[in-house]
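This report refers to the structure that appears directly beneath it.
Removed from the display is one protein chain of the complex; every other protein chain stays in position.
The first chain written gets the first letter, and so on, giving A, B and C; residue counts start at 1 in each chain.
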Amino acid sequence: MAHRWGMVVDLDSCTGCEACVTACHAENNIPTVGPTEAARGRAMHWLRVERYWEGDFPDVKVKFKPVMCQHCDNAPCEAVCPTYASHQTDEGLNAQVYNRCIGTRYCANACSYNVRFFNFFNPQWEKPLQLQLNPDVSVREVGVMEKCTFCVQRIKAGKTAAKAEDRELKDGDIQPACAQSCPTGSIIFGDLNDHESRAARFTHSPRGTKLLEDEGTAPKVTYLQRQSWNEPDTQ
Amino acid sequence: MTPMDRRRFLKVTAITGTTAALAGCGNPENQIVRFIPEEELVPGIAVWKPSVCPLCAAGCGVIARVMDGEAEVFRKGKPGLTRMGLARKLEGDPAHPLSKGRLCVRGQAAVQVTYHPDRLVAPQRRSGDRGTGQFTEISWEEALSLLTERLDASMAAGSAQIAFLSRPRPGRRHELVAEVLRRLGAPAPVTFEIFDDAVLRHANELSFGRHQLPTLDLAHTRYLVSFGADLLGTWNSPLAHSVAYGAMRHAPGGVRPKFVQVEPRMSQTGASADQWLAVRPGTEGALALGLAHVIMKAGLRAAPAAGRAGALVDGWVSGLPDFTPEAVARETGVPAARVDRLAREFATYGPAVAVIGGAPLAHTNGLAQALAVNALNALVGSIGVEGGTAFMPQSASPQAQARTLRETMAAAPPQVLLLDDANPVFAAPAAWKVTEWLRQVPFIASFGSFIDETSAHADLLLPDHSFLESWVDSAPESGATSFVATVAPPAMRPLYDTRAMPDVLLEAGRRLKQPLTPPMPWQTFEEMLQTAATPESAPTPAATGRPAATPPPTAWRAPVLDGSADEYPFHFLPFASQAFLDGSLAHLPWLQELPDPLTTAMWSSWVEINVRTAEQLGVADGDIVEVTSTAGSLRAPVVISPGIGPDAVAMPVGQGHETFTRYASGRGANPLAILAPIAEPSTGQLAWSATRVKLAKVAEADGSLILFAGATRERPDHTKGRG
Amino acid sequence: MTAIYGLYDNPETAQRAVDGLRAAGVADADIQVMSSEPFEEYEFSHKDSATWIHWMAGLGGVVGLGSAYLLTTLTQQSWPIKTSGMPIVAPWPNLIVMFEMTMLGAILATVLTLFVSARLPKRLPALYDPEVSNGYILVGVQGPDRNLTAALENAGEGRVKRIG
Partner (left out) sequence: MNRTRNNRLADDLVRPLLHTSVWFYGGVLVLASIVACGAAAWAYQLWYGMGVAGVNWPVFWGFYETNFVFWIGISHAGTLISAILRLVNARWRRPVTRCAEVITAFALMIGAIFPIVHLGKPWLFFWVAPYPSSRELWPNFRSPLVWDFFAINTYLIGSLLFLLLPMIPDFALIRDRTTGRRQRIYGALALGWQGTTTQWHRLEAAMQIMAVAIIPVAVSVHTIVSFDFSMVHVPMWHSTIFGPYFVAGAIFSGIAALIIAMAALRRMLKLHAYLHPLHFDNLAKLLLLMSLLWGYFVFSERLTVWYGNVPSEMAVFWATQRGAFAPFYWTMVVCNFVIPVSILSFRRLRTIPGVVLVSCGVVVGMWLERFLIIVPGLSTKQLPYTWGHYAPRPAEVVIMVATFAAMALLYMLFSKFVPIISIWEMKVGNQPHPAVSADEDEERQGLWRARP
């Protein structure tokens, strides 16, 4: 049975520490754009932790929500691409083929989650920072879109390893960088077709919701809503 | 031919015609040399090597993903190329009791320390005036002779006036330094860290007989009250805390564990709390005592249950009559009803634990605050139990014998100052006049890998390896319930002409005119690490702890602040930033571009103010305000936040570096600079949370504030209605 | 080649000249009329007005439609790539491409037919007179000289010229 990769993010234990953000940068060769470009709104964070305030001082709460590519079944970004650079793989990944991308940026507009990022310039790594680059991940050139891949390189590696050892993939064999580093274990990755996998089980949790569900995009990332004590005297 | 030989006789072959291709390799006149690879690695195959994250005192174990690659290196005074194993990424070490396979945001970025473009590649000596940061490269031979010369001189002068200033990093490395200094006849090493919780250690010594930070067993806690401790973000051992916190949240079934955060400005930790209680800065202790009052009054616990810890609190035995919920409400601003309910919950749901750390201790009443929380913990019996708080067995805590910077500065200036990463010029208030003090020191040598505000005053730079290139160890004082000492070999070969600080010290020691007595038992740090480190103290302390004379009870008093309330209306709250801690990480581009968890600011510093305050000042996000204290003033953009009261303003520490690599220099403002030099009396530690300031708008937004987020609310008001 | 033609100032005269030629037994097909504007309302301009250009346009449209259908469906099947959960052969979007290519086919066919049936482009034949551009109407007959001068002159005010 083909894999169908999916993710679960437990907002109840997410502390917004952003370890996942830096882990993603380190794993996927995401460039830092520097203050000038960042001020122009060109900072690249394939994975971002959205922060929303609720209420007002002193009875104020904060919602953290790590948002990465939702790898939608009906990804709006795919059909609009004239060159098939953005398409759905057999394993349910929303793939971005960098060398087919001609940079219309249409996919980014179509994406309701704004998780697609554009290389406005050629990425720079001031020497010798480039020595850190991950050889398993291609460095994107100017003019192409890029986005979260669910660490497809790790998925490949995991499958190859399993093959080499001539065994089935076990749940947890494959960990995207964000899931691996998450200190509170709030990011769970796995095969949704394997009903025993933690990801598959949590996907059906009563706390489970999808981001912008009514857009009809059918995301493969599930968010487990935060629980709370009811505070009788908070207005 | 074995690798050893190869390393000994480094073969050098010239490559011609590639100079153009290798721009960035210095000026083309330089002969580009290719060093013979020193190790065999299968191209494209990753090897995982253990190491220890050096970025904070937590000492988490990490593993580095090493793959071969082509590196431009600097060896034997020559730039060149070689294929070598390069650490590509850090992950938490699954086998390590602190990190458990996880890694925090700063740890993830640590790899950039090794590959930083502004890292020192060879020893240098000062060529310009002090502080100008002008240096010229020299050989290690010359560097070592310069160093030993000075050491000899100072020893010849009688009692060796040698000071070694570093950051408190418990472990063998620090032991070695202490040993060398002892043999030199020099005073104990000096440690300086602005956010070091000396007050808490002192309080724990008094309450529990352990001069040490506590370990929280969050995984099994069912009720956690944190008084100002940013335990999931920056305080003590944040990664271990977070891992345990995850376990607490994922605890199977039953009642949901409750987490209450008590602080004046919402921290990243406060954002994760089930309930966030805003209190007036410096009154956290009063709330703790209020809880104790209710618990004892309601007969949920009896006063004696707190034992010695309770006895240290004035009025404890009589049930703290002055700390009725109403009185506490007046003092702290927390409604009496909440105090009451919180107290009952705290005593009912178990295991419950309270913790205090950070800002609440940085007050004139810091000790009283800590003692109050300790007593509260003792009262509900959360000491040394599962789901409570415990003290981790450990080898000698550096903070125990180390001298503070203030003591050292008070005494006559040393002849020789050895700097190891500490950066007091940046991280101490300007009022301390550290720069002036450094001017009085005839000779300063720095082991740091970068030129920062302090090492810019050095006469000699002896760059250390990066942690990935050398033997590293850690023996954290907190974070786990069992003794943890981590030792790791180099994960990769040094890129540059650098040397491990301990080895340089040992080498210098061997070269001294009058040899060290008794001679050092080890020739290298590596040798030292062969000898096992052993825990000094027993695993679990009794609530009573070591026998020691019980000091007179301390009464909780409201904090004394610098600056009059009417001239300086706002309480100034500097806080360790998620990305930079005390500013020592501001040179890492990944962390600079990391959106702050609560404000989403990148590459900037800011002043957090309440909505009401903003209306009074007539400022919007990004407008520039001047923050003035009695000790000085600074300018920074404002961020309007509902997470802070109208009587306080907060500012992240970390930006505002003058000279600290291309990424941090000249960026933002440094709140520490304008702190009033008030000390917590019992420890003399800086009360960095006890300054009042006034604000004035000085300019419209100038773009210096870079926010990643476009909006702060999930449903911004104007999207709600048709009106 | 020989030819005879008259240049007439106004259409009525030209009409009479054409009628004269017919009377003189010249076949309609042999009579050539050239003018700098289409005198739709005069009988002479209606000779050989029959055309199948409309049918050609329709045919072009059909060809365009067919090729569009093949282009879209075949290419989509030749390499089936899933996007946005749409079917591999997505009918609605394809309709747009089909419409455009239908119209394009029709337009190209029309123009092609025009050029073919109007015998364009070609080099300027001998039987022509630049005076046509000055508003004169040329009525002429090619071929072996039969005595048509009278027929052309009797039409009224005009100039009769011969070639060869």
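FYI, a residue touches a chain if its C-beta (ideal position, glycine included) is under 8 Å from a C-beta of that chain, and two chains touch if they have at least 3 such contacts.
What you see is a predicted model; the values in this text were computed from it and never measured.
Peer 1: Touch partners of the unshown chain, restricted to the chains that are shown, please.
Peer 2: If we consider the entire complex, the absent chain touches A, B, C.
Peer 1: Pick out which of C:Ala17, C:Val33 or C:Ala151 touches the chain that's been left out of the picture.
Peer 2: Considering all chains, including the one not shown, the answer is C:Val33.
Peer 1: Contacts of chain C with the missing chain: which residues?
Peer 2: Where chain C meets the chain not shown: residues 9-10, 32-38, 40-41, 44-49, 51, 53-54, 57, 71-72, 75-76, 78-79, 81, 83-84, 86, 90, 93-94, 96-97, 99-101, 103-104, 106-108, 110-111, 113-114, 117-125, 128, 130, 132-136.
Peer 1: Since one chain has been left out of the picture, which residues of chain A touch it in the full complex?
Peer 2: 37, 40-43, 48, 50-52, 67, 76, 79-84, 100-106, 108-110, 112-114, 117-122, 142-145, 211-212, 215
Peer 1: State which residues belonging to chain B touch the missing partner chain.
Peer 2: 709-711, 713-716, 718-722
Here is the rule we go by: only the chains that are shown with their structure count from here on.
Peer 1: Which category does the touching pattern between chains fall into here: line, ring, star, complete, or other?
Peer 2: line
Peer 1: Count the touching C-beta pairs: is A-C or A-B ahead?
Peer 2: A-B
Peer 1: Give the identifier of the chain nearest to the protein's overall CA centre, each chain being represented by its own CA mean.
Peer 2: A
Peer 1: Averaging over Cα atoms per chain, report the distance between chain B and chain C in Å.
Peer 2: 90
Peer 1: Roughly how far is chain A from chain B, centre to centre by C-alpha average, rounded to an integer in Å?
Peer 2: Each chain's C-alpha centroid was found; their separation is 30 Å.
Peer 1: Counting only residues that touch at least 2 other chains, which ones in chain C make the list?
Peer 2: Within chain C, no residue touches at least two other chains.
Peer 1: Scan chain B for residues touching two or more other chains and write them down.
Peer 2: Touching at least two other chains: none.
Peer 1: In the complex formed with chain B, which residues of chain A make contact?
Peer 2: Contact set of chain A toward chain B: 10, 12-19, 21-23, 25-27, 32-35, 38-39, 43, 45, 48-58, 60-64, 126-135, 177, 180-186, 227-229, 231-234.
Peer 1: In the complex, go through chain B and note every residue touching chain A.
Peer 2: Contact set of chain B toward chain A: 24, 44, 67, 69, 71-72, 86-92, 101-109, 111-112, 115-117, 232-233, 238-239, 242-243, 245-246, 249-250, 256, 258, 266, 268-272, 274-278, 333, 335, 337-338, 341, 495, 578, 589-595, 597-598, 600, 602-604, 610-611, 641-646, 662, 667, 703, 706, 708-709, 712-714.
Peer 1: Mind pulling up the chain C residues that touch chain A in the complex?
Peer 2: Chain C residues touching chain A: 81-86, 90, 93.
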